[in-house]
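For reference, the structure is listed below as structure tokens.
One chain of protein is taken out of this complex; the other chains stay put.
For subunit A:
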Amino acid sequence: MLEAFILTVITASTPLLLAAIGELVVERSGVLNLGVEGMMVMGAVAGFAVTNVTGSPLLGILGGLVAGAAVSLLFGFVTLTLVANQVASGLALTLFGLGLSGLIGEAYVGTPGLRLPALDLPGLTDLPVVGRILFGQDVLVYVSFALVAAVSWFLFRTRAGLVLRAIGDNHGSAHALGYSVVGVRYLAVMFGGACAGLGGAYLSVAYTPQWVENMSAGRGWIALALVVFSSWLPGRLVIGAYLFGAVSILNLHAQALGIGIPSQFLTMLPYLATIVVLVAISGNRRATAFNTPACLGKSFVPDR
């Protein structure tokens, strides 16, 4: 029972963590990309389609990654090169992704997919209690944790990470020092797109191997909220994503736990939890103000 609960929490949390860690880097560079939902759903449809065509879930995941990065370039071009409003452009990206994925995915509705196999290490996976949880996950679960560690190291232990944070905090000064604000932001936006695409591919290749229209179902938006929740720190993102993963699968286990609340209200929980958490975090100015990238959401035009 507990093992089953933990296993479902992990699968529910992984797509959130993947999408959110990418957006964290994007926001650290000073760009607010609200199009996570659109990039995620594109990753989901591409992941499913590539898996279906090639028969390889691993290639499918790669396809999701590429699709997410590719559509993020649209956002990058409009907001970074043409300095359009980031909020509205992110919404456009979400609409675009929902529409295009629906169109591409139409042929795949009702088609059974292939599931990414979970790790099976002889000996380790068969260990009682911790075996399946620690050594029996699919590869993306480990990738998500590796990504968090890598991003944390990159942002706070490397020179390039320092530059990225400097650009997010003061693009004017970073530009004056000779750093390419737009170039770094393009890379960050593409990284965010690739991560969101991975998260989406996780949904259609590992979580439920099928394609359903709008299958990201608001997870992209929750990932955005998680970045605020984490106050832009990768470590806290893990806590947030797993908290939300647990809340969102309560629905699955409610009957077993004997909770007699209508399913609609249980489905509401992650969204309500997001609001509660946002309020709690923003009320605590000390936690947020220090880490919030000062140039978040502001356009940058190099003066000549």
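Here is the rule we go by: a contact is a pair of C-beta atoms (placed from the backbone, for glycine too) under 8 Å apart; a residue touches a chain by one contact, two chains touch by 3 or more; residues count from 1.
Throughout what follows, contacts and distances are computed from a predicted model.
From the list "Aminomethyltransferase", "Nucleoside ABC transporter membrane protein", "Electron transfer flavoprotein subunit beta" or "Chemotaxis protein CheW", give the UniProt name belonging to the chain omitted from this structure.
Options "Aminomethyltransferase", "Nucleoside ABC transporter membrane protein", "Electron transfer flavoprotein subunit beta" or "Chemotaxis protein CheW" considered; the missing chain's recorded name is "Nucleoside ABC transporter membrane protein".
If I consider the whole complex, including the chain that's not displayed, which of A:44, A:148 or A:224 touches that chain?
For the chain that is not drawn, the touching residue is A:224.
Using the touch definition up top, pick the residue from A:91, A:114, A:187 or A:233 that touches the left-out chain.
Checking each option in A:91, A:114, A:187 or A:233, the one touching the absent chain turns out to be A:91.
Looking at the whole complex, which of A:4, A:53, A:256 or A:301 touches the chain that is not displayed?
A:301
Considering the whole complex rather than only what is displayed, give the residues of subunit A touching the chain that is not shown.
34, 38, 74, 77-78, 81-85, 87-89, 91-103, 106, 213, 218, 221, 224-225, 228, 262, 264-265, 267-268, 271-272, 274-275, 278-279, 282-283, 285, 301-302, 304
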